[in-house]
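The structure's right below; bear with me while I get my questions together.
Only one protein chain is missing from this complex, and each of the others stays in its spot.
Let's turn to chain A:
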Amino acid sequence: MADDSPASHRRDPIKSSVGNVAAQRRRQNAVTVGKERRESLVRAKRLCRVGPSADGEVPVEGNDMITDEEEFHLEAQTSSAVEDLKSAVAYQGKGAMQKRVNALRELRRLLSKSEFPPVEAALKAGAIPLLVQCLSFGSQDEQLLEAAWCLTNIAAGKPEETKALLPALPLLIAHLGEKSSLPVAEQCAWALGNVAGEGEELRNVLLSQGALPPLARMMLPNKGSTVRTAAWALSNLIKGPDPKAATELIRVDGVLDAILRHLRKSDEELATEVAWVVVYLSALSNFATGVLVKSDALHLLVERLATSNSLQLLIPVLRSLGNLVAGDSHTTSTILVPGHAITDGVIKVLVKCLKSEHRVLKKEASWVLSNIAAGSVEHKQLIYSSEAVPLLLHLLSTAPFDIRKEVAYVLGNLCVAPTGGDGMPNLIQEHLVSLVQRGCLSGFIDLVRSADVEAARLGLQFMELVDMGELTYAAHLFSLLLI
């Protein structure tokens, strides 16, 4: 970690001029906690309501499959820990703070051993009101951290368990404030992210309680695990279906700048979270789309697509690009103008995606191309003469169904100019003839044969174009295939 300008705020070890052993250990622990938080985030990639996935990259805890007896024991321990917390909270005398922290820590450990923590037992024993009390203003950071951590894991499971966090929400939101220490703010953001991930109803509660502005501000620093957690939580918070939150987010001072900065410079993990934020901004809010299109965003998205090989990053980046193209016809008509460098750049990275082995990339890249091909004649010519067409033709005959459908959209769009308005399509003969000659008809016929209504319609509509073009060769081939 190089020394940066004072604007950064990393969690470096605190060195004291006093050689105090206890302070030294405290320092080490402070760093460890900071790193621990980040490691935990990296490791805990499970959705509790789905069973243990086959995701090989995440280290599996040894005690994933616990026996009934062990489970019973764990539940008993949990209830007992909650009881301990109860008395600790009630106790007012000397050492009360330490007592509370110890009890919280005990509970937290029980709740963070595996991806399936004993949440039900904790809730039944009455953990929530106690945890809420431990979040009161002015509490020691350690207490806040442990309480927020417990709440995080309670919220990570079933819907009704997540909903149980309702009484804690205003306090969790408050502790996102600028005066809170980073680990506390991050842990609260994590808990709130879980709550937002539950569903629309809870999202609306969070929004009405003012969760968005403080979370948005946590995205502004240059780096750190806190920024990443906040971005993830935001992506959950704004995912709609109501577009209001997305519009509100892009309006927060400094957010656009931070998004662009992260897309430009940040490491892939952080950029991935931010890209998901952009996905929802561009899919839900016309206002946000407009703002993004006018900024450097397209260029930065193209850069990432060109340079990264991480599927986790490529998916939201590609989709953001797709949303920006689909959401506003201005994108294609004023920014992605044929002849501009940015346009060539876009085609190039879309071709890269078509060449990828990943199904999602091929499908969504085709979708984006189909929208660009829905632009002006110049756009169609640009795509037609690019590396894309041979790839598309190949995909049309070999790829899985959903990809073939998107490819069909591209090819068909290449053959039809923007209509004059009398309803009759305006054929681009050159493209149509060439594509047919290169053998695309059989692919379209396959689509007609498919069970999917939309695909069948596409196939038929294309046939009709061919027919209208009075392409003798094609007509013959066509009738041959019909027999």
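What we mean here is this: a contact is a pair of C-beta atoms (placed from the backbone, for glycine too) under 8 Å apart; a residue touches a chain by one contact, two chains touch by 3 or more; residues count from 1.
Here is the rule we use: contacts and distances are computed from a predicted model.
Novice: So one subunit is absent here. Using its UniProt record, which name fits best from "Proteasome maturation protein", "Leukemia inhibitory factor", "Leucine-rich repeat-containing protein 49 isoform X1" or "Zinc finger protein 511"?
Specialist: "Zinc finger protein 511"
Novice: Among A:134, A:218 or A:321, exactly one should touch the missing chain; which is it?
Specialist: Touching the chain that is not displayed is residue A:218.
Novice: Decide which residue listed in A:80, A:295 or A:312 touches the omitted chain of the complex.
Specialist: A:312
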